[in-house]
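And then chain A:
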Amino acid sequence: MTLVQNFPFFSIILAMFSGILSSVLSGKQARNLSLAALVATMVMSAAVLAYCLGAGESYTYMMGHFPAPWGNEIRAGVLEGLTALLFSMIMLLSVAGGMRYTFEDVEASKVNLFFIMIDLMLSSLLALIYTNDLFTAYVFVEINTIAGCGLIMIRQKGRSFSAAIRYMIMSQLGSGLFLIGLTLLYDVTGHLLMSPAKAAVAAIEAAGSYEIPMLVILAVISVGLAIKSGLYPFHSWIPYTYGYATPTASAILSGLVSKGYIFLLIKIFYRVLGQENVIASRMVNVLFLFGLAGMIMGSVHAIMETDTRRMIAYSSVAQIGYIYMGIGLGTENGMIAAVFHMFTHSATKALLFISAVGLYEVSGEKKDFRSLRGAGYRNHLAGIGFTVGALSMVGFPMLSGFISKLLFATAALQTPHKMMLTLIGLAVSTVLNAIYFLRLVITLYGRGEASQLRAQGTEEGLFGTGEASREAFSGRKSAPTVFGGAIICFILLNLFLGLMSQPVVRAIAAGLAMFD
Partner candidate 1 sequence: MEGNMILLLPVVLPVLAGITILTGKNLRKNRRMLLGVFFFGLTGGAFFTALALGGEYHLHLWQLTEYVGIDFQIDGVARLFAALTAVVWLLVGIYSVTYMTHEEDESRFFGFYLIVLGVLMGLDFSGNLITFYVFYELITLTSLPLVLHERSREAVAAGLKYLFYSIAGAFLALFGIFFFASVWGDLTFVPGGAEAVDLAGREGIFLAAVFCMVLGFGTKAGMFPLHGWLPTAHPVAPAPASAVLSGVITKSGVLALIRVVFFIAGPERLRGTWVQQGWIFLTLLTVFMGSMLAYREPVMKKRLAYSTVSQVSYVLFGLSLLEPTAFVGALSHVVFHSLAKNALFLAAGAVIFQTGWTRVDEMRGLGRVMPVMLGCYTAASLSLVGIPPASGFVSKWYLAQGALASGCGAWSWAGPVILLISALLTAGYLLPLTIDGFFPGADFDGGELKERELLGREPSWQMLAPVLVLAVAAVLFGCFPGPLLGMLQRIAEAVL
Partner candidate 2 sequence: MASHLLYNIEETVAMILFGIGFTMLLLHRNLIKKIMGMNVMDTAVYLFLAAKGYIQGRMVPIVTDGIQEASAYMNPVPSGLVLTGIVVSVSTTALMLALTIRLYERYHSLDLDEIFMQVKKEERS
């Protein structure tokens, strides 16, 4: 056993301990610790990824001294490593980008609590990614929920609480279903570790017994995780939670948390229930239809929304619809597309939330998107960041969204029955995306007739006096280096996924192959 093989465990435990340690630290120290943990995780994930790519296979890591089927296990492969790397990277960037707002929004005495939640979130996400044990997954799902809830209500405002309670209730419904599902599974198979469970499932399927219980298990687990990840029509909590949290929290919640659950679902499909069984059960068709409905309805909701952040949140509903649609296609390529879109959406949505807040800051913190008129001139980087994110979501070539669209479409071509529906859905949803995202972009670069902007002297020149008006609006000196750095990194990440997608897609395919 090499050192690298320990890294998944190390990263989980590191994140968790830094969270525990943070409870006795000051806010600034907690922040530094958190950032350090994130960077360390990133490095370790990269190392794991490199190791698995080099070895060409995955490995299981025994926790404690008992081998399977009794002990607890961690499993790391290419896909796990890649996901962990991207998640930790996006989380780092989100934390960095939203840093200033965190310190402004959160009471000084509670800043360290915020970072505890961040650390817990990281550790639970990593655990969801790496774990090979269903019950461990459940425990970390709950930890994840609690951390998410903490992130939402850290702002201590009425609507944060109400959003948190909504989130909590929906999450509990979801995790309740997930829990009963895995209990039933345990009942049927007698295993909680994924690999032996899968063997048992295969035996059951081969024997042809337990048909209905297996279907119930599949349905309950899928629905439970679908609720938690906000698949349409279980999306009602999304706009509240994403819309009202601090920017970092919004970015993390929309970008990563829901993806963690989807990753878990994919993992259960492949590693426990068997992808071919899932396809045979027609559960995929249900997911496909709901995904398609989400793609359209999410965008329709977003178009009707005027509050920018709720608009972005509704867009998440649509994007999650894309992912489920990809899963629902029921093919290898569909799954690859879904996983790729997971990454795309994480990177892009976090970018959108972070830059949106930068734009708000220079526009007087009003919710209506029309108040953002001309904000692109007052905060250039945020404007550019938002534009790039929006274009990526619309599927502009050279950005990541295009590649996922391409992957979805080519995958759809291999499924004759779902092809037309998928393609038309993709096209219509692109049009709808264009409508609300580009409306915002035009607002950003439209010159205000809003009289207060003119009063601030923003009408002078296209690029002039951004600084002055920003100060006038926010009343504080801005030092946006971290913020800008984060946005630039996000843009680069997006470009990377758009231009150099080949290795990523190959890694995803290899990772999925290792799942079996």
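Assume a residue touches a chain if its C-beta (ideal position, glycine included) is under 8 Å from a C-beta of that chain, and two chains touch if they have at least 3 such contacts; residues count from 1.
A quick word on the picks: all candidates are chains of the complex that A comes from, given by their letters.
Computed from a predicted model, the values in this text were never measured in an experiment.
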Chain A in this complex - touching candidate among 1 or 2: 2
In the complex with candidate 2, residue positions of chain A that touch it: 135, 138-139, 142, 145-146, 149, 153, 158-159, 161-162, 164-165, 168-169, 172-173, 176-177, 179-180, 183, 186-187, 192
